[in-house]
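Note that one protein chain of the assembly has been removed; the remaining protein chains are unaltered in position.
As written, the chain order gives the labels A, B and C, with residue 1 at the start of each chain.
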Amino acid sequence: MTIRAAVAGASGYAGGELLRLLVRHPEIEIGALTAASNAGQRLGALQPHLTPLADRILQPTEPEVLAGHDVVFLALPHGQSAAVAERLGPDVLVVDCGADFRLTSAADWERYYGTPHAGTWPYGLPELPGARDALKGTRRVAVPGCYPTAVSLALFPAFAAHLVEPDVVVVAATGTSGAGKALKPHLLGSEVMGSMSPYGVGGVHRHTPEMAQNLSVVAGEPVTVSFTPTLAPMARGILATGTARVRPGTTAEALREAYQRAYQAEPFVHLLPEGQWPTTAATLGANTALVQIALDPGAGRLIAISAIDNLTKGTAGGAVQSMNIALGLPEELGLDTIGVAP
Amino acid sequence: MTIRAAVAGASGYAGGELLRLLVRHPEIEIGALTAASNAGQRLGALQPHLTPLADRILQPTEPEVLAGHDVVFLALPHGQSAAVAERLGPDVLVVDCGADFRLTSAADWERYYGTPHAGTWPYGLPELPGARDALKGTRRVAVPGCYPTAVSLALFPAFAAHLVEPDVVVVAATGTSGAGKALKPHLLGSEVMGSMSPYGVGGVHRHTPEMAQNLSVVAGEPVTVSFTPTLAPMARGILATGTARVRPGTTAEALREAYQRAYQAEPFVHLLPEGQWPTTAATLGANTALVQIALDPGAGRLIAISAIDNLTKGTAGGAVQSMNIALGLPEELGLDTIGVAP
Amino acid sequence: MTIRAAVAGASGYAGGELLRLLVRHPEIEIGALTAASNAGQRLGALQPHLTPLADRILQPTEPEVLAGHDVVFLALPHGQSAAVAERLGPDVLVVDCGADFRLTSAADWERYYGTPHAGTWPYGLPELPGARDALKGTRRVAVPGCYPTAVSLALFPAFAAHLVEPDVVVVAATGTSGAGKALKPHLLGSEVMGSMSPYGVGGVHRHTPEMAQNLSVVAGEPVTVSFTPTLAPMARGILATGTARVRPGTTAEALREAYQRAYQAEPFVHLLPEGQWPTTAATLGANTALVQIALDPGAGRLIAISAIDNLTKGTAGGAVQSMNIALGLPEELGLDTIGVAP
Partner (left out) sequence: MTIRAAVAGASGYAGGELLRLLVRHPEIEIGALTAASNAGQRLGALQPHLTPLADRILQPTEPEVLAGHDVVFLALPHGQSAAVAERLGPDVLVVDCGADFRLTSAADWERYYGTPHAGTWPYGLPELPGARDALKGTRRVAVPGCYPTAVSLALFPAFAAHLVEPDVVVVAATGTSGAGKALKPHLLGSEVMGSMSPYGVGGVHRHTPEMAQNLSVVAGEPVTVSFTPTLAPMARGILATGTARVRPGTTAEALREAYQRAYQAEPFVHLLPEGQWPTTAATLGANTALVQIALDPGAGRLIAISAIDNLTKGTAGGAVQSMNIALGLPEELGLDTIGVAP
């Protein structure tokens, strides 16, 4: 049985990465590819690496174009997914790479996105407690944000084991593809090469409530997140550093045990051997998250660090992984675990 | 039937890339992994991206370790392959990523490598006229050098059609992984980031006679190559620019036809649509070569440009492609055609 | 006596580099700063590195704004300089970083730029034979293109000494700032990092006739140039590789002598010791050109390589150097010779 998949938003970076993965997926046949202003163009002109699909013509993102597929991936600007999804019918698996259905709190949504809350779908981070079960058989998936993926994987095991206090500081660096293909001066190669810079500082980045939501659910109490994202001179990758005060009596051994327990059976998350630290390069193009932790006894803090490829495990790879689960396919199908390094 | 493959030289960049590809190859089971000074170490400590093989221990590169495999890949320093291959028996497929068996001229070999010539094996660039047939069923493959792969693919169709004069100028840029993992000051990140620099200028680079050999065979006459390699601030990729005077009467149409003829049935080489130029990023981690040409009427020259990933199509991917042919497997098995872009 | 200088086009990369150098120039007082669509904005919002000028407001590029200065630097799009210069009066030193007054051949201009030829001004590459004298006391300077600067310095000594044939192949790599601040998809950081790509292939790049002009004047006969520019993953720098067949009897010694003669008294061009090759990083932010040559006896070719910073020696530094000469100031005033490396 071949599964027919459409991609809405095929000219952007998330859409391109979805297609890179779907072309290699043994059960998928690629159907309609749609775009907004780029509709009518050859895909090869916009995504020159997608050579097997180079002659495909982008169609407009309209219900009749997306109809007739088993799976529809949405890689659309925030706020557009609900309207498209409504028209697709309840039997179609809709995998939304946008933010629209990630948050459970309407107040958080409205504060950070400024539009009415569309609802909440099963959350496509299978490694979170309970998440995998919720994805089985679902026909709607909210793919997590790239930063929340990295940060949740770095920190949730410590909260699941009640080893840290619910007040987290996160500083993360992302490759520029995380900012998308929009033509903004600060994203020009001349500006980003050889330079690091922060943005969205002071609690205003839209991924902040999503991180807090994930960690709070696991902790069973509200977790505060101070989140500072920075732009790094690389095309892909997120390195997330999370830290929280440890509760009295927390030992390094207890922390390591908590992380081992969380990840020993996970196909895509690797707790590294002690002394080895993650590099984003090792995850390039793979659906892998590399995690390592340390206990700083002087500061009384856990430092937990994760590396992912923001477009793969952070977006399109996570989307395919969730699709596999939703459709009852082997979870690892079509996904790599080895990054393109060096 | 699973094919058991060993990799000699598994701690270097070529060895790492071979393993990245072999892990994903549906017919391969990975056997012994060997190294020289790194023998005894965990692979994960040296190749942190190879998470599925992280706990493998590197063994010494010795005949008894390499025995009992169907395929042995050699990623050894130049001059060491012959001695290892001799001990492997005629039924084992030996795929040599080193230079030892590439050159047909003993004089060229001795001039550029300074040691006695070991011989010549079928040449693992299937796209060259006659090369694919020579690889079928062979038990010995000489994988081409990374630059000769890029340069031969950029230029041979023009020579096959007798459209250019046998005097070629090539300037190519490589990512630093092409220089290997040796600890040399000029390969430090601090030195290479933000900088371009030439090396091996003036006809002294060892890949020069290999390019000349390939083009001369196709041309049916001796081709002179002026080759200038440069080091670019990127980890992977080769962009090769080759140029030659066109013979009187050569038209742009004739040139394009010659390239279309050469590549229309090739799974891994793409002649781009007119006006679109190759980027190395589009080939990252894929076994793909992107090719484009232009005729400069003022200078009377063909300019032919190719982009590859030096470690994939330029080394390990080319090796796996040749292995597939030699063993009668589908040529594209286990190999990607879409690069990890952006 | 302080010299008052205006910069027209202060919001672009060339304008920014002019200001970086002029702030440090001991004889210059910075006057009006103008822009087109950015007029009215704080300079600090557009050029965050220019902290001492951060609160300056950009004015429109109009004659009354530019009036009353001793020197006016023009960093405008091609075709706009003539109209501005006309209004500035013959006693004002006008230094044009645009192309408008570089070419002596109206036919070349019209072919490559598509507008009527505005004329020819003294050419701001003082190292060319005769050029320094023509700059002394002039009130009009045409600053060379960045590529023609690099290529002329790499090759002219060989032509001055009649050691090579008048048929040149040039392949050069530039940092992305050479493409300016325009918002084009292929200039996004996500696209350029980790990637090399060619552009303007086949004799169509506008700097081609300028290179041919410079070399032809020195050679005393028409020189043909095949020029292929490539974009490298770095913000600044040009590495130019030029090659030409040597005339019969040309020796390596004769070539080295010719280059030593050309550059021994030059403050900004360094012929490196034999065996040492230029890196662009060594010229970062400096007005320096590093040059090295090799004779390839097999190919019968000179390979001449130069490295510059495209924005400094290639644009703004060359402009300040020419200004110094025109005004009778010490040629090196306010200019660095040491690049910011590593």
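Assume a contact is a pair of C-beta atoms (placed from the backbone, for glycine too) under 8 Å apart; a residue touches a chain by one contact, two chains touch by 3 or more.
Computed from a predicted model, the values in this text were never measured in an experiment.
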item: Touching residue (missing chain; options A:Gln41, A:Gln80, A:Thr120 or A:Ser226); value: A:Ser226
item: Chain not shown: contacting residue from C:Pro90, C:Gly114 or C:Pro273; value: C:Pro273
item: Which residue of C:Pro52, C:Gly130 or C:Pro222 touches the chain not shown here; value: C:Pro52
item: Among A:Leu88, A:Ala258 or A:Ala307, residue touching the chain not depicted; value: A:Ala307
item: Touch residues of chain C, complete complex, unshown partner; value: 13, 16, 19-20, 23-24, 44-45, 47-52, 54, 177, 193-194, 235-236, 270, 272-273, 276, 279, 281-286, 288, 290, 336-342
item: Missing-partner contacts on chain A, residue numbers; value: 167, 169, 171, 173, 175, 188, 190-191, 193-199, 201-203, 208, 224-226, 228, 230, 232-237, 239, 241, 243, 277-282, 284, 292, 294-301, 303, 305, 307, 341-342
item: Missing-chain contacts mapped onto chain B; value: 13, 175-177, 179, 181, 183-185, 187-194, 233-235
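Throughout what follows, only the chains that are shown with their structure count from here on.
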item: Chain A on chain B, rotation in degrees - Cα superposition, rounded to nearest 5; value: 180
item: Inter-centroid spacing, chain C versus chain B (mean Cα positions, whole Å); value: 37
item: Contacts with two or more other chains, residues of chain A listed in rising order; value: 13, 177, 193-194, 235
